[in-house]
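Supplied in structure tokens, the structure appears directly below.
One protein chain is absent from this view; the other protein chains keep their places.
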Amino acid sequence: MNNRQAAHDGLNDAELSQLYQEVILDHYRRPRNKRDIEDTTHTVTMNNPLCGDVIDLLLSVKGGRIADISFKGKGCSISLASASMMTERLKGKSVDEALALSGTFTEMLHGDPAAAEATELGDLRALAGVSKFPVRVKCALLAWNCLQELVGPDA
Amino acid sequence: MNNRQAAHDGLNDAELSQLYQEVILDHYRRPRNKRDIEDTTHTVTMNNPLCGDVIDLLLSVKGGRIADISFKGKGCSISLASASMMTERLKGKSVDEALALSGTFTEMLHGDPAAAEATELGDLRALAGVSKFPVRVKCALLAWNCLQELVGPDA
Amino acid sequence: MNTTPALDVDRVRADFPILNREVHGRPLVYLDSAASSQKPTQVIRAMSEYFEQHHSNVHRGAHELSVEATDAYEHARATLAGFIGAREPAELVFTRGTTESINLVAYAWGSGLERGDEIVLTVMEHHSNIVPWQLLAERSGVRLRFAGLTAAGRLDVDHLASLIGPSTRLVGLTHVSNSLGITNPVAEIAGLAHDVGALCLVDGAQAVPHMPVDVGALGCDFYAFSAHKMCGPTGVGALWARQAILEAMPPFQGGGEMISEVKLEGSVWAPVPHKFEAGTPPIAEAVGFGVAADYITALGFEAISAHEADLTSYALNRLAGLDGFELFGPSEDRLGVLSFRYGDIHPHDLATILDRQGVAIRAGHHCNQPLMDYLGVDATARASLYLYTTRGEIDVLVDALLVARDLFGGFE
Partner (left out) sequence: MNTTPALDVDRVRADFPILNREVHGRPLVYLDSAASSQKPTQVIRAMSEYFEQHHSNVHRGAHELSVEATDAYEHARATLAGFIGAREPAELVFTRGTTESINLVAYAWGSGLERGDEIVLTVMEHHSNIVPWQLLAERSGVRLRFAGLTAAGRLDVDHLASLIGPSTRLVGLTHVSNSLGITNPVAEIAGLAHDVGALCLVDGAQAVPHMPVDVGALGCDFYAFSAHKMCGPTGVGALWARQAILEAMPPFQGGGEMISEVKLEGSVWAPVPHKFEAGTPPIAEAVGFGVAADYITALGFEAISAHEADLTSYALNRLAGLDGFELFGPSEDRLGVLSFRYGDIHPHDLATILDRQGVAIRAGHHCNQPLMDYLGVDATARASLYLYTTRGEIDVLVDALLVARDLFGGFE
């Protein structure tokens, strides 16, 4: 029994253990695609005014496809892991596919059980547990709000 | 039994009857010295900001004596009666005597029983009952504050 | 067939603890609700419960109490936005009251005005809708113009229309007069303002307690009101404005909550409504404000209006029967805020004599000095009714006035 299991048992809080899954901590500590990209076509900085998390999202869109994607920023494990996983998942997808995923992801965070089953979300499903922590939902959505801002319907 | 007595009995409120004595109503309805004076040496307008009563006091001081005194203004029975009685009482008095009376009058309004016996106050003693109505004390003092403003120690 | 459920006044009164009070040995007859209404237990208890169970600062915390406090505060915002027909909760800014709401507009929106611009008001405005504009006029040189009244004691709309022109930037008027009891034709006047590209600000302090308000139907641009006049607590009120207008306005006060980012070199504002809510807001008070709106909604404006209309005509009938009674403002088509004089008894004397009989009325200028000047009086007495007032209380008022007359030995 490792420490994390012990903490879980001591606290007996399944929702919390569900929130801080190893995959999330791993993305927090070793974020993927936290770098510059070439041929940046879109970039935006957004923050959560009330907690101060900040994400820069960078896209290189070519022929309606996300040829490359990266992020920078600072914040909590949830916002950074969400950004990191998002970049992994969206790279190579068409903009339309990306926006569809964004919709499914948002539904999952708002507690939709069907969305939490959607295989196309891949690792991102590890963030389903955030729906139990309403104040943290905005952390998980920060990178996705950047995406909407850059290529969403109102962009 | 006249109406005033009936009201008193019906209400059984000696303090109120004491406040609205006939002499006060008489000065309210037939104010003395509400007029212009000649050789005005001092004049001031003061109001009660919170209730809107306004008094103009006019003095003609000659050789340290109040040769003539009058007032104008609008307001309730207490402020007008106090002004009217004050002018009657102070005419011909020295400024020092007037200020001494002002002190005694103020003590009476703050409930000092000795002051309420002071014969030099004359009719003004009819206003002793105001001390039972703290919010009305400022009405009774308005004309006297004008006097202080014109010839008091800080004038 | 009249289907309005009548107001059960006895039940309503049971909700207001203060109505059991005695004053000078007599039962309290509170006829000063236009100055401030009394509060039902529901509102008082909601505030206590907030402090006993949920208090924390709002918006900035990740812990449970902070979430609960934020939810309670934002729930109140949504309730009040709904109460006045706002499209979005974000259009409703919490302030200390009507006065601060209007000052907010005068400072923030008003900072865009300059010499040559004009603001049109009416002579019946409360000081709260005059002095902020006088202060703005001193800062920026804008000119203030005041519409008068008709002989019948209503707003002279023709005069107002004649003052509106290409230089007009804002028309500000009260929805209901706190002295005359009349309701102004806001929709018509908002239209006149919009015709010249001006905005319309409405002081709703005396309207929201008594009638359903729909800012969309009124067509105005700003609407200001206070909790304490509509069964809510002191310390809170609201400013409603169209979202686009709020967004275009610079902030008013600076501090916590209203920023998105602060650097020593400058700051970025938070989205509306937070941009206008600097510092820790009146949280418990907003909660009480929301419960007050719910309380009124549950009674229903139809029932409240019917009750108040009945009381008003009963009162006017009884008072008209008193020799020497003089009413200010029209006697028909008006709300139950009755300004009057009685014989040659000065209003302050009346208030004192009535007080000794348990009857609370107000005497003075009612923060309406320009209107008093216009009417040529220094003060009036004012009795104002609300949803907890009864016919029996009107009878006590009439008897108390007779006692006053007798104390003054009749009138000359």
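Think of it as A, B and C in the order they're written, each chain with its own count starting at 1.
Here is the rule we use: a residue touches a chain if its C-beta (ideal position, glycine included) is under 8 Å from a C-beta of that chain, and two chains touch if they have at least 3 such contacts.
These numbers were taken from a predicted model, which means no experiment stands behind them.
Engineer: Identify the residue among C:V9, C:I44 or C:A78 that touches the chain left out of the display.
Structural biologist: C:I44
Engineer: With respect to the chain omitted from the figure, which of C:A14, C:V131 or C:V157 is a touching residue?
Structural biologist: Once the missing chain is taken into account, the touching residue is C:V131.
Engineer: Return the single residue from A:M46, A:L121 or A:C139 that touches the missing chain.
Structural biologist: Once the missing chain is taken into account, the touching residue is A:C139.
Engineer: Would you indicate which residue among C:I18, C:A187 or C:A320 is in contact with the undisplayed chain?
Structural biologist: Candidates C:I18, C:A187 or C:A320; residue touching the omitted chain: C:I18.
Engineer: Which parts of chain C are in contact with the chain that was left out?
Structural biologist: With respect to the unshown chain, the touching residues of chain C are 17-18, 21, 23-24, 28, 30, 32, 35-36, 38-39, 43-45, 47-48, 51-57, 60-66, 96-100, 102-103, 106-107, 111, 123, 126-128, 130-135, 139, 144, 146, 226, 228, 233-236, 251, 253-256, 258-259, 261-264, 266-267, 278-285, 348, 351-352, 354-355, 359-364, 366-367, 369-370, 373.
Engineer: For chain A, enumerate the residues touching the unshown chain of the complex.
Structural biologist: 2-4, 6-8, 10-11, 13, 15-17, 19-20, 22, 25, 28-29, 50-54, 74-78, 133, 135-136, 139
Engineer: For chain B, which residues reach the chain that was dropped from this view?
Structural biologist: Contact residues on chain B toward the absent chain are 47, 49-51, 134-136.
One rule holds in what follows: only the chains that are shown with their structure count from here on.
Engineer: Given the contact rule stated at the top, which pair of chains has the most C-beta pairs in contact?
Structural biologist: After tallying contacts for each pair, the winner is B-C.
Engineer: Distance-wise, how many Å sit between the C-alpha centres of chain A and chain C, to the nearest whole number?
Structural biologist: Roughly 47 Å, centre to centre.
Engineer: Measuring from the mean C-alpha position of chain A to the mean C-alpha position of chain B, what distance in angstrom results?
Structural biologist: That gives a centre separation of 79 Å.
Engineer: Where the centres are mean C-alpha positions, what is the separation of chain B from chain C, in Å?
Structural biologist: Distance between chain centres, rounded to whole Å: 37 Å.
Engineer: Which residues does chain A have that touch at least 2 chains other than itself?
Structural biologist: Residue numbers touching two or more other chains: none in chain A.
Engineer: Would you please write down the residue numbers of chain C that are in contact with two or more other chains?
Structural biologist: Counting only residues that touch two or more other chains, chain C contributes none.
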